[in-house]
Structure formats: C-alpha cells, structure tokens
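Sending over a structure as structure tokens; questions will come in a sec.
Removed: one protein chain of the complex. Kept in place: all other protein chains.
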Amino acid sequence: MNLFLQICIQGLMLGSMYAILTLGYNIIYSTMGMAHYAQGDIMMVGAFFALDFFVTMDLPIYVAIPLSVICNVLVMLVIERLAYRPLYSRSRTLLLLCTIGVSTVLRNAAQLIWGTQSFNFPTIFPGDIIHIGEVYLVPQNLWILGVGVVMMLLLNLFMKKTKVGRAMQAVSMNRSAAALMGVNMQTITMITYGMSAGMATLAGVMLAPIVKVYSTMGVSIGAKVMISAVVGGMGSMPGAILGGLLVGLVEALGGMYISTTFKEAYPVVLLLVVLLNRPQGILGRKKVVKV
Amino acid sequence: MKTWKTCLALVLVLSLLLAAGCTPSKPNPTDPSKTNSTSAPSKNTDPKPSDSTNAPTGQKQKVPIGVAITLSGDNAETGRNFEAGMNIALQEIEEQGLLKDYELDLKIVDDQNDTTTSLNVVNEMIFNTKVKAIIGQIYSTNTLVTLPICNENGIPMLVPGLNPTFSQNGYDYFFRVCGTNEGGQTAGFEYFIKDLGLTKIGIISETSENGQTSYGIAKKIMGSYGLEFVCDENFTTGDKDFSTQVLKLKESGAQAVYTTAAATDAVVLLEQIRQVIGDDILVLANGASESNFLELAGPELAEGVLYYTVWTPALQDQKSVDFVQKYEAATGRQPADVSARGYDATWIIATALASMDGYDVNAADFSAKLADAIRNVDYTGLQGTFHYDDVGEAFYTMKLITYQDGEHVVVRDN
Partner (left out) sequence: MLLTAEKITMKFGGLVAVDNVDFAIDSGEIRAIIGPNGAGKSTFFNAISGQNYPTSGRILFDGRDITKLPSHRIAKLGMTRTFQNILLFDDMTVLENVMVGDHINIKTNMLTEILCLPHVFREERRCVEKAEEMLDFVGLLPYKDQRSASLPYGKKRLLEIARAMVSGPKLLLLDEPAAGMNAAESAELVDTIRRISQRGVAVLIVEHNMKVIMNISHRITVLEQGKVIAEGEPAEIQANERVIQAYLGKEA
C-alpha cells in the first residue's frame, strides 16, 4: 500500500510539472486558437536565462527569476511579432507548422549560444527528504506542486475578476464580439503570450535542478504537455491541471506496475483512450458548429 | 506572377539541396587541430639506410587516415579528449622519428554522435577522400552501422568503442583499441559478487541498442554466478524522471546497481538514488568513465561511484605518469580514458605503418597490407600490450575504478 501511495505521489509531482506548462499552453490555445508546439522550448530558454542570471552572474534568486521572466517574455513577444502574427489570417495548420519551426530554431539557437552540453542548476529549495511514515517527499517536488496550485488559483482569479482577464476569456469565446466591446486584439495577444512565457520560465526554473539545463530539455516535456492539454481539454484551465496530473500519474503507475521499458508510451495510450471516448478532452468544451 | 514565384521557390529548394549535399561535417571550430600530419623534412637527413625500394628517399608518402569522433553535442568533450590524446602521440611519433617512409595525414571529422551523419562521414572518407584506415567511432551505436561498411571495403577500422559484438561478426578489418563492455562488466560483477559477497544486484539499462547489448552481457555474467537481478528496469533515452526505477530499486533491497546510462543521465539517476535510497547502495555506471561526469556530479556525489576502463589517470606506471603530465601541460586538464584510446590508436597505426617498409600507398592492396601489419603489431601502450587475435581484440579484461575525494582510484586491477 505504501508503495502505491509513494508512486502516486511521484506521479502527482511529475504531473504538476506538466500541469504548469500545460496551463501556459492552454492559455495560448484558448485565446489565440493555436497549438503552441514550442512551449517546451520556451521553457528551455527560460531555464537558460535563469542559469545565466542565477549561476553565471551569481545574482540572488529573487532578482534572477524576475529577470529571467522578463527576458523570456521579451523573446516570446519578438517571436510572436515576427513569426506568428503574419500567419494569423491563414490556416491553423500553417500556424502549427510555424510553431514547430520556432521550436527547432530555439533549440539550435540555444545550442549556438550556450552550447550543447548539460549544465548544473542548483536547487532553490534545499532541504532533506521529508518522511511521513514509510512515504518520502522531496522538498523540491513539493514546492513544484505548491507553485502549480498557486499559479492556477492566481490565474483563475485573474481571469474572473479583472478587466484584462475577462477580456482574454471573451476573446477565447467570441473574437469578433470582444473586438466590438473595445478589446484590443494586439494587446490581448501580447498579454497571452507574455503570461505563457512567464509561466514557462517558472516551470523551467523548477525543473532545472532535477534534470539539468540543456538545449533539448523542452522536447520530451513538450510532447507530454501537448498530450496533457488534449487529455484535459484544449483551452480549459482546470483541464490543463487535470491533464497534467493524469499524465504524470499514468506515467508513474504504468512504469511501476507494468514496465519501465514503456514508460514514455503510457501517456500516449491515455491519449488514445481519451480521444476515442471523449475527443474534446475530459474537461473540454464540445465544439458545435451551426450549419 | 504566380509562375514566377513558383520558379523562384524551385530554385531556392534546389540550391538548398545542393548546399546540404556539399557541406562536409566540420570539426568543432574551437578545436585547435584540424588535420595533422607529421612532416619534418629535417628527418630525412637521418644517416640510417632505408630498405625501401618503393618510395624515393627523402620523400614521405602521405597516408590519409580518417578519424570519425564526436566533436559536437552533449558528448563533444569525449571527442576532444580523444583528439588531445592523439596529438600527444603524434608529437612523440615525430620526436622519435618513427615514420621514415610515411606521413600521417589525419582527416578528423565530427560524427555528431548521430548514425546518419556517421554513415555519411565514413562513406565520404572511404569513397571520396580514399582513406587507408579509419580510427573511430567512440559511441558504439554509430560504429554498429559504419563498421560493416569499412569491413566490406577493406578499410581497417580501429575502434575505440566498448561494444563486444563488433568482434563477433568475423570481420577481418576490425581492431579494437580498448577493452569491451563484457570485460568491464565482468570486472564489476566479480567485484560485487566475489570480492564483496553481494547477492542482491540491480540493473537499470537504457532501451537503446547499446544499452540493451550491455544488458544482455550483464545478464549472462550474472547467470554464470547463478544469480538473477533483484531489480531489472529500463529507461528511455531522454527521460530524466527515474523516480519509478529508483523506487523499485529501493523496494528490491538491492545492495548494488549497475547502469548503462551515459554521463548526464547517470548523474541525474545517481542524484535520485542518493536522495531516495541513500549512500549505502553501490553504483557502477558506464557514464562515470566519461570526462564530464566528475564536473557534472561534483566530488561529493561522485564519491564511491564505480566504473570500468582499461586506463585511468590514477595509474602509476611511468608511461601513464608521463602521459598525464604532457596532457595537462598541453590542455590544462586531466586526461580521460578516451584520451588513452586516442593515444594508443595513433601509435598503433604508426607502428604498423613503420613495419611496412615504405610499401606504395597507391597500391591497390595497401589497406589490406596495413590491416595485416596492424594484426601483427607488437605495441605496448598506455592501456597495456597490444597483440591482436583473430577477431581483432587485444584485451579481455578491464580495471575497476572509483572516485575518492574527486580523484580516480583503482579498486580492482585485473
């Protein structure tokens, strides 16, 4: 029983990592209607910025993180302006291809700038393992879970209780109507991407101590993020959290009770199951097209 | 207007294809050496008579030798260490005036640790550059595809890789310049089972071809002791979450664990093992032999981690001590075990060439003759004495090394 509990905790910790990134991914999807394939790579860039500020320049952590967020947001906005904006009036598939291209560019740019090897990133939350009975908890992972929850709550508050948040929701539900209400599309676009990049940076900073910082760190997690988004419901904030946690759980439980050889495959199986039974995702909205 | 655009697009695509086809893989630009040749015209005034009737005296024949190693990517460090070892050998060969009839023309190319690139590189070397031998490759996943090609075309390949299956195909042109995983794992498991009396051993292997080959060997060795792994887990390349594997390892009560993981993965896995299980479990890791392992792990985490190798900077014989000194003077860092492989490989080629009496490089069977010369070579290098057997192996045993206070310490010397 303890083993089961332990592995569930592992899965949830892993899942909360995915969830944070998926939140950012879903924000973009719900407001802009596009799948941002490069989300994982933006996280990678954020982690590298954090590496520069926190490790190389040895700035204190509460200075390094905001700086990294600002830099990464700027990078994201530049990408949006140059690569995505010209394609908004075109097909969605074209935009998706563009994000795939951006993903490759970011990875290779990172390799050129920072190098191809892995870099150590010190943990921000040091501390010994906490033991509760037979079960152990790693402090870093607890923090990730906590940050994830806080982020979701803040996001929720923001979306419901502020003008800008409401405007973003309005845009995601009905673009033309929102424009009529005086919502400035360009501003909302920038805010959407900016928020997404900021969240990705935080995710990167939390992941870096565990897996180290390297140019391809966004690749496999990017895939899990997309799976989480579809499983939880594209464009849905609670769906992002649910999807991420589920994917993490499935990965951990599958690895434990079936086989670790196919650990990466279990999320895909989950994806198939969800797609076959509820294609809009567990918490997703059904798209009804009026003919 | 539309047709004009289509034409332009076609031209662009064609030129891109042309450019892609023509671009050779360049070695890392920060690397000082690109092609090396030993040329010292002053050596020709050596009073020793030359037996050679093929090459005119005072003129050395250039022997193109391909070197395919990883100079970019996560494992670039390994290639650079290899090359640095080669450079020291080249210097010594020149100082000693070993090569009277030949000049080593090394073509060093980056294989990017990618099988497709490796194939292209080796093909280019054999068919375009027309090398007479190839030294390479470090990572066995790549050698698995390029070795057959070299053998098919009669190009001797000196392989600094550890995959034991290379010598099991009856290749006449295969020569290994180090030990095998089998030898290494034998040493490792002997240490665990015979020396320490452990019975509960676990294994965490990568699902890649190389990882699974190592897994097969490990299983066989365990079987020979009548033992089975108490924990038998895999991980996929790129997956950094080892929590499940480590948890299962803990549950199994293993006293020691062997992992095929390369340096970066090994460090992440090691961290998680120490976090969850503690310091008591012994860890034997392939990746711990790589030069960036210590840097990435730090001396504290690396403490007590075991790896197998044929050569380590901790060895105290004169040759090794000299090598370490020269290496540190030239590069400012300690040599890795791949540096010794690079050193020995270069010396082997040179020694073999020296015994060929200036045979004409352009002769059709030069490579075949070179292969014979290599097989008959009698060379004592850093890793030991090289006498090749029929299948191209020189060593069947390896040493077991551990890290103590950030230094390499020999645990078991076969």
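Order as written gives the chain letters A and B; numbering starts at 1 within each chain.
Here is the rule we use: a residue touches a chain if its C-beta (ideal position, glycine included) is under 8 Å from a C-beta of that chain, and two chains touch if they have at least 3 such contacts.
Computed from a predicted structure; not experimentally measured.
A.B. asks: Where does the absent chain touch, in terms of which shown chains it meets?
C.D. replies: A
A.B. asks: Among the options A:Ile20, A:Ala35, A:Ala50 or A:Ala178, which residue touches the chain absent from this view?
C.D. replies: In the full complex, the listed residue that touches the missing chain is A:Ala178.
A.B. asks: In the complete complex, which positions of chain A touch the hidden chain?
C.D. replies: 158, 160-167, 169-170, 173-174, 176-185, 191, 285
Simple rule for what comes next: only the chains that are shown with their structure count from here on.
A.B. asks: Which residues of chain B touch chain A in the complex?
C.D. replies: Residues in contact with chain A: 72-74, 76-77, 207, 233-236, 238-241, 243-245, 247-248, 251, 264, 267-268, 271, 275-276, 292, 296, 298.
A.B. asks: Of all residues in chain A, which touch chain B in the complex?
C.D. replies: 3, 6-7, 10, 13-14, 116-118, 120, 129, 136, 138, 210-212, 214, 216-217, 219-220, 251-252, 255-256, 259-261, 263-264
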